[in-house]
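Of the protein chains in this complex, all but one are displayed in their positions.
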Amino acid sequence: MQGWLTGERLKCAVGRGLTGERLKRAARWPGRAGLLIAAVPLLLALLGPLIAGDAGPRTASFTLGGGHWLGTDFVGRDVWRQILLGGQSVVLVALAATALAYAIAVPLGLAAALTHRAWLEELLMRPLDVLLAIPSLLLILLVAAVFSPGAAGLALLVALVNIPDAARIVRAAASEAAARPAVEALRMQGETWWRTAVGYVGRSALRTFAADAGVRLTGVLYLVATAAFLGVGVEPDAADWAVMVDRNRTGLFVQPWAVVVPALLIVALSMGGNLFFDALLEREDGENRKPPRPHPKPFRQYFRYFRYFRYLRYFPRHTKEGRR
Amino acid sequence: MSAAANVVAEVDDLRVEVGGRAVVDGVSLRVRAGAVTALVGASGSGKTTTGLALLGAYPPDARVTGTVTVTDDLVGHVPQHPAAVLNPARRAGALLADIARTQVRHLPRRERAEAAEHRVTEALSRAQLQDGAALLRRYPHQLSGGQQQRVVLAQALLLGARVVVADEPTTGQDALTKRRIVAELTSVVQQGIGVLLLSHDLDVVRELADDIVVLKGGRVVEAGPAEQVVSAPRHTWTRQMFAPQEGTRQMFALREGAAGAGPRVGAAGAEPRDGAAGAAPREGASGAGLRTGPVPDPLPVLEAPVPEVPVLEVQDLTAHHRGRGSRRTVEVLRNASLRLQAGRRVAAVGRSGSGKTTLGRCLAGLHRTYEGEVLLDGVPLPRSLRDRTPAQLAAVQYVFQDAQASFDEHRTLLAQVARTAIRLRGAAPADAAREAGELLAEVGLGEQHLHSRPGRLSGGELQRAALARALLARPRVLICDEITSGLDTVTRRGILTTLDRHLSEQPDLALVWITHDLSTVTAADQILVLDAGNTVEQGPANRILTAPRHPFSVALVEASTGARVTVAGA
Amino acid sequence: MTGGVVGDSVGTAEALGAAEVVPSRTARARSVPAALLRSWLARRVLLGVAQTAAVVLLVFALTEALPGDAAVALAGDQPDPARIAAIRTELGLDRPAAERFADWVLGLLHGDLGTSLASGRPVATYLADGFGPTLLLAALTVVLLVPAGVGLGVLAARRAGSLADRLVSSATLAVYAVPEFALGVLLVTLFALRLGWLPPTAVGFGGDLLAHPAVLVLPVLVLLSRPVCSISRLVRAGMIDALRSPYVRQATRYGLSTARVRYLHALPNALAPAAQQLARTVDWLLCGVIVVEALFVIPGLGTVLMNAVAERDVPVVQGLAVVFGVIAVVLNLGADLVARRLAPRAGVAA
Partner (left out) sequence: GTGSGSSGSGGGSPRRGGRLRAAFAGGGASETLDPHLGNLFADAARAKALYDKLADCGTDMAARPRLAAKWEPNDTLDRWRITLRKATFHDGRPVTAEDVLYSYRRIADPKKAYRAKASLEPIDLAASRAVSPDTVEFRLKRPTAEFPNVLAAFGAYIIPKDTTTADLAKPVGSGPFRFVSFAPGRSCVVKRNDAYWDGAPHLDELEFVVANEESARVNALLGGQVEYAHELNPTTARAHEGKGQIEIVRLRNSAMQSFAMKTDRAPFDDPRVREAFFLIADRKELVDGALSGAGEIGNDLFGKGYEYYAGDLPQRHQDLDRARHLLKQAGAEDLRITLDTSPVAAGFTEAAGIFRDQAAKAGVTVRVRSGSKDSYWSDILDGGTLCCYRSGAMPIESHISQRLLSDSTTNATKWHHKDFDALYQQAQSTKDKKERAAVYGRMQRRLYTEGGFLVWGFADWIVGTSRRVHGVAHDAPANTLDWARFDKVWLA
């Protein structure tokens, strides 16, 4: 048997122990970076209103200079001041709407995933499908016309628009975990529905929920802005980053800062937040991470890749390259 | 060929340290081509961890030192929990087909499909999956535990790797299948493949192993050629492990274990009666009621009238699998009936895939699609456990065949186990935790395990934890589905002792014991022999184990005892 | 020590007089899932019809509830009450809503979607004209979206936490967070106006976009910008767990090509949420890419809807509602089928 010779030649020590700390350190910086990136918009949102000061006089719209270091916006207000003021509603309304959507979608989706009664699932999910089929814009238009909801109403509305979507994703993400023997065992223990559903099934699909919620939050921001333009919720000229991006876009080539700065803040918020949660989940299940050190594989494995040369050289199909 | 030239894998002074604890400590072993190296040892002694090292897999966050050398990048692996390596979203045959594809690349394109299929079929038959092709079209969850294991075994056999790590490759198999698998493994080894066998099944080890390495607490306590280790064990631990089986072949392990345990010892209380033989009942124990299905059975069906109401009664249970909204079904269990009195034990044995788990799951409320009745104290139990009251849930507890899959991988063991007491018995959290801790300690799980997540426990440890979780409910009917398959003889004896103690302390506890290990069923009051969903024989343990009547039972008993049995009444 | 010991003496199924058991079981095992699926499908299709009806009814109610009607919209900035009344009479809007709806439904049962209030042309022509460009855009986008979204998701998940992952995630998230409109304007400015590589809009090409593939590049890019992020993030989330699972490690260990392992063994476990998201995306692509249609002057269904709502052209809105309802039902059904297929154990729980 010639195998050993190869083995001998490639004999290689696992040697140096690789510890968890190094992994943690590796996982730490993106988390920090995410937090840092998100911190800028968050701090601005939090502290901005405190240092915004009084509104100065308006000047012409979309101008630069004249004491406005980020220029003026579409109605001649100071962009910097609008930015200082505009984070709070973004963060509050969007977060509230997303949280609300999830607060309803998660139990709904989990209930649909966990039930064994087909009728219950249809009862929970099919009406939502009806909502899905109606363009959200039409819904918002209607509400804009019939009611005149304030910020809270807006959060509700935007949440409503997002529920069917989120519930479907929750359901899809949870359905595999919901059928695991572990769930049967939990039921056997008489575990409460919430602990089973949220504590186990939800926990298993947490990464998917986080990914969806993180992206959804950004979508919600702009939905709020669209709604504002249609007269729902915040005023159409409100100090709100998403509204600013939306309303100042006509001046993009005259006074780009009025669009670019709030857009960047939103990008930072979304990117930073998502990266942070990525890193957090990474650390959370650190013990499910890849093993510390892959097994030292014989060098021969790399010969495998030679087979790809076949395609370059137009070798006949039956070149000898079977695994063994 | 020198010994060195034969070595296909070598582990040298491997030390795996997790959280400051050396799980494997200085283990060295060699796997030679055409030979089987068996790694034996107590549950939790580090076998799986060592075996995984050959695959280059280590526990996360582990500190690893030592050398592992394998001559080939392909290593066959039959893991301890076969379900875990079967992709839930793909059909059972997906990986098999892909492995076969890689092996037929040299053929002209037209011939590949056929050649690949041929290889798969061959691997299936070698892995003793008769109905293989049909099973491969199912999803993993639609296979029984033993079938899953054989699919994974077929993968390893198909792979044709020169090194195979087989972690308990036969635990889920009935004696008949096991013998064939062992035979198959022998022929595989003869083709020059090196096998690292990690097993608790000393019969298999004895039959297969060329070298034996005995582990204890992560250290090698003894190693050497098989004959030497088996016949002249040097270490007390080895002796302990191999000794009791000699002669008795483990047949009365339970009884022996129970003998030392408590006053209510098996021999008297659990002495099986043979209704057919008309032996007088002892000490008024009426035993378990006995009814058989429609299968021709020369035995009289019923015993004398039973005075007490059985705690659990199953009448004409016909279980099938089906999807939603359709009447089309696959019957997997037909007309099973049994009566279980308080304090009694009934064992279900049979081929792998014969419906034992399905029976247990029907009782536990985990399988709803059946006809027939399941009565608890004469009251029908709701089909789904979701509709059962906490009292009903507590009364009927089921210990899962796949212990690993039945735990929440995110929570620590103690937290999970203790919930049973909190939810089903209304215990205060602190009391529940204390009680759970005690029970876990009793089954051999120490402090370091209590606060670990399930992923950090060995297969046997999880099995024991699952048992503790069910016991904590103080059930009246405890259904144990192969709970000793992952345990070494010593630990197994300990578990049986524990069970015995519970049986004696809780006179109303009745046991449904599902197993392939006939040596553990001797103490049962009644045995149910299942084949392909039919109850082929049902009767007192003693009678069935010594004088089985049905040809299938005969074969089963013969296969597990290795001795020929005279067929009573035949 | 071979199988000969137990050999033929084992009570096989035949010996038990149950010869038919094994074959019949397998035969049925194969047909059962198909039958189940069919009945599940049948139920869902029936429900789908009900859902579409509900959508149409709801949309009708919504449009009726909107302030103003076609007459008011037609009158525009000359809202002379007498004129509005005249238009109303002319269009038959003075009849009760229920009656108009019933008429429309009756027509629908004969395959007639009615005529537009605003122009008097058949609603079917509106749908037919708008559907072409919409379908083209949607198809192109999906064809690119699936490999891009899945590929990026898998790439990020492969080494979760690595620089590549962070880069992919950051880039897709950043693009997602830029509003479509701004992105469109930027792309047009760069590729059409500065570099002159591509036409800035599809103005003047009418419905015949396929003949000028260059005009589709930028719209499709803008359409891709957001779904790529949402899908790749979902795929990434699922893939991280899937790639770490024992079954994927087993497949890798057994020498399957990396791509095969990733895409055929790991991906199916990560795909269900992404499939839902994809269904939503296709729904969105087919029902309302208003911004892109406006920005690139592509007269698709989104534009038709916007105009019809603005004109309170109820028959057209209802015609669209039928289309949207059917699309949504079909897509949801498709996504649910995929989800069922990918989580086969779901639904058998007790």
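Just so it is clear, A, B and C label the chains in written order, and each chain counts residues from 1 on its own.
As a convention for this text, contacts are C-beta pairs under 8 Å (C-beta built on N, C-alpha and C of every residue); 3 or more make two chains touch, one makes a residue touch a chain.
All of these numbers come straight from a predicted model, not from anything done at the bench.
Although it is left out of the displayed model, the omitted chain contacts the following shown chains in the full complex: A, C. Of the candidate positions C:Val248, C:Leu295 or C:Ala328, contact with the hidden chain is made by C:Leu295. Residues of subunit A that touch the chain left out of view are 55, 57-62, 74-76, 141, 144-145, 148, 229-231, 235-237, 250-251, 253-255. Residues touching the missing chain, restricted to subunit C, are 66-68, 71-84, 86-87, 89-90, 116, 118-119, 121, 126, 129-130, 185, 188-189, 192-193, 196, 199-201, 203-204, 206-207, 294-297, 299, 303-304, 306-313, 316 (touch as defined at the top).
In this section, only the chains that are shown with their structure count from here on.
Rounded to whole angstrom units, the spacing between the C-alpha centres of subunit A and subunit B is 43. Remark: subunit A and subunit C have CA centroids separated by 20 Å (rounded to whole angstrom).
Subunit C has its Cα centroid 47 Å from the Cα centroid of subunit B. Residue positions 43, 255, 269, 342-343, 345, 347-348, 350 of subunit C are each in touch with at least two other chains. Listed for subunit B are residues 55, 57, 73-74, 88-89, 102, 141, 324-325, 366, 368, 384-386, each touching two or more other chains. Subunit A meets subunit C in the complex at residues 26-27, 30, 33, 113-114, 116, 118, 122, 126-127, 129-130, 132-135, 137-139, 141-142, 145-146, 165, 168-169, 171-173, 175-176, 178-180, 183-184, 187, 205, 207-208, 210-212, 214-215, 218-219, 222, 245-246, 249, 252-253, 259, 263, 266-267, 269-271, 274-275, 278-279, 282, 288-290, 323.
Against subunit A, in their complex, subunit C makes its touches with residues 43, 47, 50-52, 54-55, 58-59, 62-63, 65-67, 160-161, 165-166, 169-170, 173-174, 176-179, 181-182, 185, 189, 226, 229-230, 233-234, 236-238, 240-241, 244, 255, 269, 272-273, 275-277, 280, 283, 287-288, 290, 305, 309, 321, 324-325, 327-329, 332, 335, 339, 342-343, 345-350.
Chain contact summary for the complex, subunit B toward subunit A: residues 1, 4-8, 10, 14, 17, 33, 53-74, 88-89, 102-109, 141, 160, 162, 192, 324-325, 364, 366, 368, 384-386, 390, 393-394, 397-398, 400, 402, 405-410, 419-420, 423-424, 453, 455-456, 466, 469-470, 473.
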